[in-house]
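These notes concern the structure reproduced below.
All protein chains but one are shown in place.
Presenting subunit A:
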Amino acid sequence: MYEDDEPQLFSERPEWKDVTPVYQYENVNPLAPILYSDEYKDATDYLRGVLKTGEKSERVLTLTESVIRLNPAHYTAWQCRYETLIAIGASLEAELRLMDPIAIKHLKNYQVWHHRRLLLTRLGPSAARPELSFLAKSLKVDTKNYHTWSYRQWLLAFFNDEDLWADELDFIEAMIVDDVRNNSAWHHRFFVVWASGVHEGENDRDRVLRREITFTKQNISLAPNNPSAWNYLRGMLEYNKIPFSNFRRFAEPYTQRSVAEDADVVDLENPPPTSQAQLPCPLAIEFLADIYEADGEIPKATELWKSLGDEHDTIRKRRYWEHRVREAAV
């Protein structure tokens, strides 16, 4: 007799008596084998068994679920499960709900997310909105999860429905307010605002650009040594073919050793660093050097690159700064 919480092996279940288990290595004494638990060995022996016969049935769903719970990276079990779901006409809605806790538990796994993608593709646009809410929840658990973010981006781009895009900016704003250094959220912003086309309400590109510039400058002023915000600024300017030199007045105070004391005139266009900012900010010096280089002021750019290499960014990228000096001199 088994306790309720003790799983019964497939080899001991009467309803599996007709399936012949297939052992992994029949005629090979493998090098570097994995020392499996009995439970896992049993489940995968039966999985190989049904793969061999090509069975697609309700019990194959039970079996693949067992394998997946023991090892969510077993892509063959996922493949078999998906084909079975389709073949027997199982409810894909129910499948999605069954998968919710498994996805949250195994966020870093490729297959849990791809399985959802297959399901969503079949379920169609009506399933997409609840899926965005589920993703918002799982991004609270792991705010930089690569699979979750790229899946969210796929969902938006694939269905490309204006109702879905509508709330993305608010969602990103909340993520960036929560952690201004979350690069995944900044990338998502770039994806939504620039890379994925023009969405409803965003047709006035000048207005969008002004909004994004203001947003980025304010976030740089909160925490100037944040590469995510500077990279967004650079990316946005390059994408829109706007010269960095338009931002010289903004960048300069961040290249100084301390916050200017005569900052009695508030320049709303160019928010200054806070009193707690650790200056000078190497990212701002790099930005200013790029402005000088683009404007042909090579000696000034060289001076800044040398200050990065010799003082402000020594270990990190001295060879790179020397490379920039050499390249500009050619």
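By definition in this document, contacts are C-beta pairs under 8 Å (C-beta built on N, C-alpha and C of every residue); 3 or more make two chains touch, one makes a residue touch a chain; residues count from 1.
Criterion: contacts and distances are computed from a predicted model.
**Student:** Suppose you had to identify the omitted chain by its UniProt name; would it be "Signal transduction histidine kinase", "C2H2-type zinc finger protein", "Protein farnesyltransferase subunit beta" or "Actin-related protein 2/3 complex subunit 5"?
**Tutor:** Missing chain, per its UniProt entry: "Protein farnesyltransferase subunit beta".
**Student:** So one chain is hidden, and I want to know which residue out of A:F10, A:F134 or A:F191 touches that hidden chain in the complete assembly.
**Tutor:** Only one listed residue reaches the unshown chain, and that is A:F191.
**Student:** Which of A:E65, A:E83 or A:D295 sits in contact with the chain that's absent?
**Tutor:** The one listed residue touching the chain not shown is A:E83.
**Student:** Since one chain isn't shown, list which residues of subunit A touch it in the complete complex.
**Tutor:** 22, 24-26, 28-37, 40, 44, 48, 51-52, 70-76, 78-79, 82-83, 110, 113-114, 117-118, 143-144, 146, 149-150, 153-154, 157-158, 160, 178-184, 186-187, 190-191, 194-197, 222-228, 231-232, 234-236, 238-239, 273-278, 281, 306, 310-320, 322-323, 325-326, 329-330
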